[in-house]
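Only one protein chain is missing from this complex, and each of the others stays in its spot.
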Amino acid sequence: MDNWLPTLITATPSEGYDLAVKLARIAIKKTQPDAATRDKVRKDYEADAGALIAVSQVVATHFTTISAANDYWRGSK
Amino acid sequence: MDNWLPTLITATPSEGYDLAVKLARIAIKKTQPDAATRDKVRKDYEADAGALIAVSQVVATHFTTISAANDYWRGSK
Amino acid sequence: MDNWLPTLITATPSEGYDLAVKLARIAIKKTQPDAATRDKVRKDYEADAGALIAVSQVVATHFTTISAANDYWRGSK
Amino acid sequence: MDNWLPTLITATPSEGYDLAVKLARIAIKKTQPDAATRDKVRKDYEADAGALIAVSQVVATHFTTISAANDYWRGSK
Amino acid sequence: MDNWLPTLITATPSEGYDLAVKLARIAIKKTQPDAATRDKVRKDYEADAGALIAVSQVVATHFTTISAANDYWRGSK
Partner (left out) sequence: MDNWLPTLITATPSEGYDLAVKLARIAIKKTQPDAATRDKVRKDYEADAGALIAVSQVVATHFTTISAANDYWRGSK
């Protein structure tokens, strides 16, 4: 996991959003490095409304950062 | 879901708000790709005060981003 | 609900705050379109400390956006 | 409660913080206009760790807004 | 507690972080002025994972404000 995030720049908002989803997941990986435990936890939250909304909140926060980094993709069409 | 989000620019704040609602939902879709499970989860939170307020929080965060992207629609009337 | 939000600009911070309260409520309306269910949900959270504080958090986030849109009403007295 | 918030400008960060506390409370007032219910709710959260921390979070968000409005009081000593 | 916060400017990011911790605590003090109750509440959350993470979230929000106030200490080494 050396330089796994070389840049915050993406070609489109869609790709920026996907990067936000990825950033939300990485923190969980770094807090719980054991893959088997993470799989179990993932099962817990994948069907839980509150947890899914909370994940969506984390994604929203990262998307704020990534959007600013890309100057809101104002130049793209 | 290739380039589902070509731009953050909208004509009015109302449309920007609708886009924020959409962005809040997409994260749930990307975390729980199974439509049937999502339908079940949706039933759980649609009548739950805490969950509805949490969704509103995610929308607020995305609306911050979209509003900045549109320079707060200062030029429109 | 076509162009229900024509602008983020308000005359005073007080009006900006009221708009923030409105924006917090709209997301709930858009997630739960049924008025009867919303009334029931509203009863649940109107007397619940955690829910009221959570609503206050959503309002705070929208107020951040609206304040920036109005350049913090620096020009007004 | 007409123009209860004429400005976000304060003389010092301390006063800005007090204003943030006030803004956090106003949202609760606007969501639950009945004073007796609010008093009861207040008793619920005044001794609850989670609720007190959540209030602190709302204050922090408002303080972000107010600090930006005051250009972080950089000119004051 | 008159002018307890004369400035948001600190010499280093470390000191800025300490100030963020302080700001997170002050809101609790202002919401629950009774020291004995606060001591009891503190015992509740000091060993509770969710509460400790929530405190960390409040600190993060204040640190955002303080970092911006200090222009991210870009001039310091």
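Note that the chains are named A, B, C, D and E in the order they appear, and that numbering of residues resets to 1 at the start of each chain.
We take it that a residue touches a chain if its C-beta (ideal position, glycine included) is under 8 Å from a C-beta of that chain, and two chains touch if they have at least 3 such contacts.
Quantities reported herein were computed from a predicted structural model and do not represent experimental measurements.
Visitor: Please provide the labels of all shown chains that the missing chain touches.
Guide: Touched by the chain not displayed, across the whole complex: A, E.
Visitor: Tell me, which residues in subunit A touch the chain that this view leaves out?
Guide: Residues of subunit A in touch with the missing chain: 1-9, 23-28, 30-32, 37, 40-42, 44-45, 48, 50-51, 54-55, 57-58, 61-62, 64-65, 68-69.
Visitor: Residue by residue, what part of subunit E touches the chain that was omitted?
Guide: Counting only subunit E, the missing chain is touched by 12-14, 17-18, 21, 24, 45-50, 52-57, 59-61, 63-64, 67-68, 72-74, 76-77.
Here is the rule we use: only the chains that are shown with their structure count from here on.
Visitor: State, to the nearest whole Å, the distance from the C-alpha centre of subunit B to the C-alpha centre of subunit E.
Guide: Measuring from centre to centre gives 31 Å for this pair.
Visitor: Would you give the residues of subunit A that are in contact with at least 2 other chains, written as numbers and ranges?
Guide: Subunit A, residues with two or more chain partners: not present.
Visitor: Line, ring, star, complete or other: which describes how these chains touch one another?
Guide: line
Visitor: Can you work out from the touch definition every pair of chains that touches here?
Guide: A-B, B-C, C-D, D-E
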